[in-house]
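Shown here: the complex without one of its protein chains, the others still in place.
After this line comes chain A, so read on.
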């Protein structure tokens, strides 16, 4: 019964979403205030319906209702409760429902927080979001209904993919989806700007917190995904340039560009049509990501759906959304006039440069991700490009970004004197040089050009951020008073840039100075890695709730002193008879020691994979700090308190133009 209710609620939500698209659009066209206001209540009702429907599916999982096809395919009676709840988004149908829940949640938030905005802007936004909801709800109902039943009812479920039975995976997809879907709000605002023809500082100020919020969730989602891959896949890598990773990374790059161009549009009234274009592209890439991941064109752990009807539907939907958005853009964007001139050596000029680099980097990733698919579709053979391509293109494109970033913060709006900026930044530059020369020796005991450059860029970003903050605080009476006077959005910027700096440092060390060793050991033998002695005491059987495992005990010592004891596992999940590697990691700010069990040999030996990974933690911390910076920036008071001039409404309910 409950699943049928869930299904019915989804159908109702589709109806409401349709009205949410049609009525406010008509209202904007006819300038009818009541029709425009309808969007807000529709958005809230739609959210309630989708949320209840989502609870119905969760209920089916919690109750182990194996008569529901989706539950039977992704759950098991021995699956712990935590994973039964997270299994809702463990495969295609349920993750679409989660996508939809996020979308209606964002829409509902827009309807609540946008009350002070001009009625036609809010109405257009909600209509656009309603149209997207119609697309996704009908996709779900037509091709991927999570509430389908099947008979006869199996006595036991097939279990959740063991790869997904990990705490990191509980929060990774919701975070990522929050980010993906969040860009739909920026997209809706962009369409509203095109439709209304009004794009000013106020518009940028309304759009900024939404974009930053979407971005911070995406940042967290990507970081968690990477963290999960590191711990769960047993290969010791944290980024594989896998098409699915790229699918989430491209919207991130364009979203980052969007955040920066929005700043220029707000402060200087420049780059207006560029900002709108970026908002459209960011959302398009989110949709493209959904298409790539969900249509089965990619070979990956993420690609669940192999039903061609689904791929065709998403591709069609993508074509409709992009076609209409870009047509509207081509028609209306020439009317968006900039309020002045752009000088190259100014903050806005450097931000434009940052945008160019970010977008070109995203384009390079797009090329590497899509080109093999095109070649295959055209029947010209099966090719692929691995990490070497991405590294060769991505690093030269993004290294200048870090250099520009430091300059950009020191350069003022409108125009600046080059000599003055050089004078200001001489200390951070000198210190960065010093760190680049010294730090690699202290940290990993050797150096080279690449790590020198990496540390140079990372510390340059860190030092210029601190220097910028210091410049703001210095003039004040005391340090505390100064720090308190710094606006929260500036804190957000500084913190996010610090996160990037940490991340660059981490990436430089871990990519260039990791040491890997695969060995074959018998119990009681040991192997040496980068000064650490790994002693395999033994491998013993253990039993988990739904798996059996071989659990190794590896004692790590350094110069005779005990460092840690690690317990890597090789798990056999009973339901699907899947083998999973559970790596054991000793984490510290300076280095990770990583051990994974390989395979047993006939004589009882085991193969072991061992890693020494310097500064691995900085990569995660970089991501988390950027996330935190995003929170600070998005929660700045000026976004909330901005009282906005509302279009006067006359007594008969018509908005006067």
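We take it that a residue touches a chain if its C-beta (ideal position, glycine included) is under 8 Å from a C-beta of that chain, and two chains touch if they have at least 3 such contacts; residues count from 1.
We adopt the following convention: contacts and distances are computed from a predicted model.
Asker: Absent chain per UniProt: "RNA polymerase sigma factor", "Cytochrome c-type biogenesis protein CcmE", "Amino acid/amide ABC transporter ATP-binding protein 1 (HAAT family)" or "Simple sugar transport system permease protein"?
Answerer: The chain we cannot see is recorded in UniProt as "Cytochrome c-type biogenesis protein CcmE".
Asker: Among A:356, A:404, A:563 or A:631, which one is in touch with the chain left out?
Answerer: Answering carefully, the residue with contact to the hidden chain is A:356.
Asker: Taking the entire complex into account, which one of A:59, A:239 or A:389 touches the absent chain?
Answerer: A:389
Asker: Check each of A:62, A:109 or A:367 against the chain that is not shown and name the one that touches it.
Answerer: The missing chain is touched by A:367.
Asker: Of the listed residues A:339, A:420 or A:599, which contacts the missing chain in the full complex?
Answerer: A:599
Asker: At which residues does chain A meet the chain that is not included here?
Answerer: 161, 163, 234, 296, 299, 301, 341-342, 344, 356, 360, 363-364, 367-368, 371, 376, 381-386, 388-389, 392-393, 396-397, 518-520, 570, 576-581, 596, 598-599, 601-602, 607, 609
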